[in-house]
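Here's a structure for you.
Note that one protein chain of the assembly has been removed; the remaining protein chains are unaltered in position.
Take a look at chain A:
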Amino acid sequence: MASIRFDGVTKRYKDGTLAVDDLRLDIPDGEFLILVGPSGCGKTTALRMLAGLEEISEGEIVLGDRVINDVEPGDRDVAMIFQNYALFPHMTVYDNMAFPLRMRRVAKKEVAEGVRAAAQLLGLGELLRRRPNQLSGGQRQRVAMGRAIVRQPAAFLMDEPLSNLDAKLRTQMRGELARMHRRLGTTTLYVTHDQTEAMTLGSRVAVMRNGIVQQVGAPQELYRNPANAFVARFIGSPPMNVMRGALEDGRLRVTGQEDGAGVDVGGRWPGQTREVLVGIRPEDWRLGAEPAPGEALTLRGEVEVVEELGAETIVYFRHAAAAVDVAGEDDGIGETFAARSEGGGRLPAPGDRVAFHASASALHVFDAGTGEAVAAPLHAASPAA
């Protein structure tokens, strides 16, 4: 087992495309770190550079205490799990799992012991004589994990390992991955575009965009205290609602707010004056006729869709204040806000005009130009809020 360090790692392709830009990331021994971002953000390239499948243009990757830039993939002591599992079709499950050990000239008896142990851990005992094409998707996924485990590598690299599974199996395998990591404690770098996996699996999450790491932190920290509007929108489902506004000497105005009096933010951004994006999580809206004491922002909109998900209900409503094309990502939401409510009370129907209220402490404020968070929102400091 070992720590991993990306030290100013850059990947520039021949055509000049910058896939990864000055990546700096410290992954302590035993951590489960998630690299998450939209497709094309450079997360897989970063992983492949660590595996030795892509050359590193600049910077250093350190595994344990050695720089591995020029080490052959097979000598790096990392095991990778591929999105399509990459099982060898002509080999049985046993031979697939034994392959890395045989490549290392491990004695036959130890190979057998290693494979049996991994197979038992993953519940593959019955399947050892089968070929990959005789297995279901979940079983193939397990074999791929088994092939990585038997080697007892310094680190696991996983490239969207669950994305070929159906939703139910994905949830189940997510649990198994977490269990496996708890049991083995091997340093793991896990690449995904799925923010649910990012939130549930990792001890820390690094959000990437256009080759640049936007923020690294514990899942809840990213959720409560996003460093910029991109992270704010990327983490969380439905994404954070964002509207345009302005800070005028510490006073916040939200475009489209009816009374025009501005939001009383209780001195959270003293002395600040600038154009901003105002963000609010779906669960921070409260549906009601009139604002309760302490609720500083009220928007009235027309309900478009009501999604009843059982434990919670998501109400989508139109409001002209919704900022389209936040941070260059047109996610097609248009002028729609999402509000989450945990059941109870009368639900609105599509077409109803309703009022949504939020307290000032729930607001996130980002610079309209750079997208950077203007200041840490209060409720991050006091979890009770």
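In the analysis below, a contact is a pair of C-beta atoms (placed from the backbone, for glycine too) under 8 Å apart; a residue touches a chain by one contact, two chains touch by 3 or more; residues count from 1.
The rule is short, and it goes like this: contacts and distances are computed from a predicted model.
Undergrad: Can you pick, from "Carbohydrate ABC transporter permease", "Na(+)/H(+) antiporter subunit C", "Long-chain fatty acid--CoA ligase" or "Acetolactate synthase", the UniProt protein name of the chain not displayed?
TA: Protein name of the absent chain (UniProt record): "Carbohydrate ABC transporter permease".
Undergrad: For the full complex, which residue in A:Thr17, A:Asn84, A:Gln120 or A:Gln220 touches the chain that was left out?
TA: Checking the options A:Thr17, A:Asn84, A:Gln120 or A:Gln220, the one contacting the hidden chain is A:Asn84.
Undergrad: Which of A:Ile34, A:Ala51 or A:Val276 touches the chain that is not shown?
TA: Of the listed residues, the one touching the omitted chain is A:Ala51.
Undergrad: So one chain is hidden, and I want to know which residue out of A:Val67, A:Met103, A:Val305 or A:Ala349 touches that hidden chain in the complete assembly.
TA: Checking each option in A:Val67, A:Met103, A:Val305 or A:Ala349, the one touching the absent chain turns out to be A:Met103.
Undergrad: For the chain left out of this view, which of A:Gly74, A:Gly125, A:Pro270 or A:Pro350 touches it?
TA: From the options A:Gly74, A:Gly125, A:Pro270 or A:Pro350, the contact with the absent chain belongs to A:Gly74.
Undergrad: Could you please point out the chain A residues that touch the chain left off the display?
TA: 51-53, 72-76, 78-80, 82-84, 86, 88-90, 99-100, 103-104, 133, 147, 151
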